[in-house]
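With one protein chain withheld, the remaining protein chains of the complex are depicted in position.
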Amino acid sequence: MPTLTYRDALNQALREEMQRDPDVFLMGEEVAVYQGAYKVSRGLLDEFGPLRVVDTPITELGFAGVGVGAAMVGLRPVIEFMTWNFALLAIDQLVNSAAKMRYMSAGQVGVPAVFRGPGGAALQLAAQHSQAFESYYAHIPGLMVVMPATPADAKGLLKSAIRDDNPVVFIEGEMLYNTKGEVPEGEHIVPLGRADVKRPGGDVTVVCHSKTVAVALKAAEQLASEGVEAEVIDLRTIRPLDQETILESVGRTHRCVVAEEGWPFAGVGAQVVDTIQREAFDELDAPVLRVTGADVPMPYNKQLEKAAKVDPAKVVEAVNRVLYKEV
Amino acid sequence: MPTLTYRDALNQALREEMQRDPDVFLMGEEVAVYQGAYKVSRGLLDEFGPLRVVDTPITELGFAGVGVGAAMVGLRPVIEFMTWNFALLAIDQLVNSAAKMRYMSAGQVGVPAVFRGPGGAALQLAAQHSQAFESYYAHIPGLMVVMPATPADAKGLLKSAIRDDNPVVFIEGEMLYNTKGEVPEGEHIVPLGRADVKRPGGDVTVVCHSKTVAVALKAAEQLASEGVEAEVIDLRTIRPLDQETILESVGRTHRCVVAEEGWPFAGVGAQVVDTIQREAFDELDAPVLRVTGADVPMPYNKQLEKAAKVDPAKVVEAVNRVLYKEV
Amino acid sequence: MATRTRPRPRGGLDPERADEYRGWLRQMLLIRRFEEKAGEAYSLGKIGGFCHLYIGQEAVAVGSLAALGPQDYITCSYREHGHALARGISARAVMAELFGKAAGCSGGKGGSMHLFDVSLGFLGGHAIVGGHIPLATGMAFAAKYRNTDQVAVCYFGEAAVNNGAFHEALNMAALWKLPAIYICENNRYGMGTALERASAIYDISERACSYDMANEVVDGQDVLVMHAAMERAVQRARADKHPTLLEVRTYRFMGHSMSDPIHGHYRTREEVEDQRKRDPIAVWSQRLIADGLMDEDRIKALDKEVMQEVDDAYRFAEEAPDPEPEALFADVYAEEKREE
Partner (left out) sequence: MATRTRPRPRGGLDPERADEYRGWLRQMLLIRRFEEKAGEAYSLGKIGGFCHLYIGQEAVAVGSLAALGPQDYITCSYREHGHALARGISARAVMAELFGKAAGCSGGKGGSMHLFDVSLGFLGGHAIVGGHIPLATGMAFAAKYRNTDQVAVCYFGEAAVNNGAFHEALNMAALWKLPAIYICENNRYGMGTALERASAIYDISERACSYDMANEVVDGQDVLVMHAAMERAVQRARADKHPTLLEVRTYRFMGHSMSDPIHGHYRTREEVEDQRKRDPIAVWSQRLIADGLMDEDRIKALDKEVMQEVDDAYRFAEEAPDPEPEALFADVYAEEKREE
């Protein structure tokens, strides 16, 4: 199987879906001539031309709405936000237009659009450019929220997202774009709504998604060296949440830690905790603990930023606490 | 003590604070000439004039930013959103400007502004006008989130919010404006960050806020008639969350139900559940259950809307479940 | 392009088009009677939520929609009963929607502010001011993308032009040469705020200069003038693939919504009385009579006919069943996603 970067896996998914379906087009800032701010759309303008790979002015609200409108009449737009930080300007169109159109029209008008781009922090981009908003979109009935952690999932999930008839919020990671992994060629589809056990283990369940998957896997390695087998569950799709996979694992391990890049208050992890304590109350031998980004705006300084982010040590420490291990 | 409506209590707080501090002004759509879309600002234009009670164009993003800018140089704006549904257009200014300015400037520039207006559903206003977004703002470090449920709290909390040096998101309820209650005259201050036990009880804790407080109290009455004493805790301030009051109560009742108007996924209730199971794991005799709005866009039809909303029966049912009562 | 106000077409009405002209009068009468009935039903509590009547602006929807084809796309604000009727959604389906019934054009789930009929290209009533302007722009983009001759028309009020969504959308439509027609129904007020207190310039059409977009100021109380201006805009969109901004001068005879008095803090009774003198239905009736295409009696008969249609719609809406309880959880996601 060929090895690709996460970036090229996304590029491959876009290219294949645009070849497959003439209704699919890509629109956003710098996606065409500039080949993408993060080069995810490299080569697409040459292959598909300016009508299907469209550069926009800096108008997140406007072009998100253009995407919704085009989807309302049957096209399949892939709308790129240069980063999800800027999508706050467009959230009205996602929440009030995309997520509600099918319902308000009693099923007459769907919005088969994908909204994608990198979310969360990169390196030293400071407060306004380092935010994880998945909980905002996962809060909304009518939206799907997908966050691939590996190149293979990036390709398979983006293809599913583009073919899905619902508005899909697809959040990538700037820090993931250069990561490499094996990616099946051609028709590789990863269904939406299914979590993936990235590492099996029987002592504790670690639920994570996107960038925290690599963090959890590192933590799991260290824990293994200490004789603790952690099962690492990558949610992959945040909404709808794959409760079965989570509950099945916690039913075996009786202990759980939930890691996410974002802020703690009403984050995705809070929902995972709510689900587990409700559905598996009697299974739990310890409270479910969360590892999140520090509850502060992201500072620019390198050391402070490092301290604010989730890392393997923090996950290991939380696992030891749910195992009531003195360290 | 005089009896006032929630609306007039807010009006009184605005008037008193504007009399007290010349830096306080009110800005928003229809707040001046029209006397407020919901008449909360009735009479203020006459008393304070057009420079301190300012009608704006329909530009939520713009006038929210104007408020933040004015606050950055020391004024104390009270920015009214006709409803919080429309504030989605302005959320970039709340999250990226208001919440982060103090941090990005290392404490040099604060934003002592209040953003207020009604949130949640009224009656048959349908999908785009019936949404509860408190979890969005409570997710953000740098913001305070306040939601009064009674006229007295409305006055006391709004006065505190206006005097607070942080950006405060102050969410009212259209369905609360006409509710009546005793309101202390003059200097009545309710501190931010403190929940309030609206009804004491020893069998189960019901955590609620804003409109669900009245719902919970009705449920508590019915439960009392069935011999169950529910303690009703009104959060009042969502961020910062008053953990002590919640945990002290659950420590006595060992059972808890959390009610909120909004959607379930990553709602405020999810955070309350996360906090309780983490801090009071060994105290719990049952999982904490949540009662939320249905996980759908709000339908227009009256019956469907009713079915989508939180009501006393749903709270009673959840309480019976955490009490493992067969009914 | 400069702002132009075209003179009212000179000379007599073309007798060849008599039926079409009478049809316009019928549509305006239907909207008027329908709205009166809706107001009545609202007062009786049969209609809930917000209800924004179109009385006084009928000539805008009727004159402009008459210039479109069945393939075109239409989006409106929450004040869209008139547009829905003029586009051909039945009075029964619209009234049933206002009553929240399953037989409503949005299955009772949308209500007054969210009327849809995809078979007619009627793509909503939208309740976030300015929010549907980018949507219409996206529909125009789709027409260009598919290289069809479709036109996307967007109706909004004059208060929406100050909103960022208007600015962002019109710039893209002009930049990309999209077949879009933006119809600003300038009824002088956004709720209680007069245009002059919300916009730095009072000629909305001049906003088009920021995008080098074709624009016209149109008398919205004269259906013939409205129709002529719309035909020019449609031609520009279909043939030349150029968008247009039409500023249509009209007036709302009723309050902003049913919960707003007709005159109050923001406008005087005198002003409203004065405006009522140019009732679009009277203006057109007189023109048809003057040109001998109608007479008082035939107009009375026509009015009677539409009143019956409205009464029938009212009865239908009253008797129609509510949606099934299961409808609450339907249509959140596409079929196969239903379970989630």
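Structure notes:
Which chain is which? They are A, B and C, in the order written, and residues in each are numbered from 1.
What we mean here is this: contacts are C-beta pairs under 8 Å (C-beta built on N, C-alpha and C of every residue); 3 or more make two chains touch, one makes a residue touch a chain.
In this text the structure is predicted, and so the values were computed from the model without any measurement.
From the options C:Lys37, C:His52, C:His126 or C:Arg207, the residue with contact to the unseen chain in the full assembly is C:Arg207. Among A:Thr5, A:Gln128 or A:Thr292, the one in contact with the hidden chain is A:Gln128. From the set B:Ala70, B:Val207 or B:Val250, the residue in touch with the chain omitted from the display is B:Ala70, counting the whole complex.
Screening B:Asp165, B:Glu185, B:Glu244 or B:Asp285 for touch with the missing chain picks out B:Asp165. Touching residues on chain B toward the chain that is not drawn are 25, 51-52, 56-57, 59, 61-75, 77, 92-93, 96-97, 101-110, 112, 141-142, 144, 164-166, 193, 240.
Contact between chain C and the unshown chain involves residues 162-168, 170-171, 174-175, 197-201, 206-207, 209-213. Contact between chain A and the absent chain runs through residues 29-30, 33-35, 37, 55-59, 61-62, 85-86, 89, 123-129, 294-297, 299-304, 307-308.
The rule we apply is simple: only the chains that are shown with their structure count from here on.
Centroid to centroid, with C-alpha atoms defining each point, chain B and chain C lie 37 Å apart. Centroids of chain A and chain B (each the mean of its C-alpha atoms) stand 30 Å apart. Here the spacing of chain A and chain C, counted between their Cα centres, is 41 Å. The set of chain A residues touching two or more other chains comprises 61, 92, 96, 103-104, 141-142.
Within chain C, contacts with two or more other chains are made by residues 106, 108-110, 114, 126, 128, 164, 327, 332.
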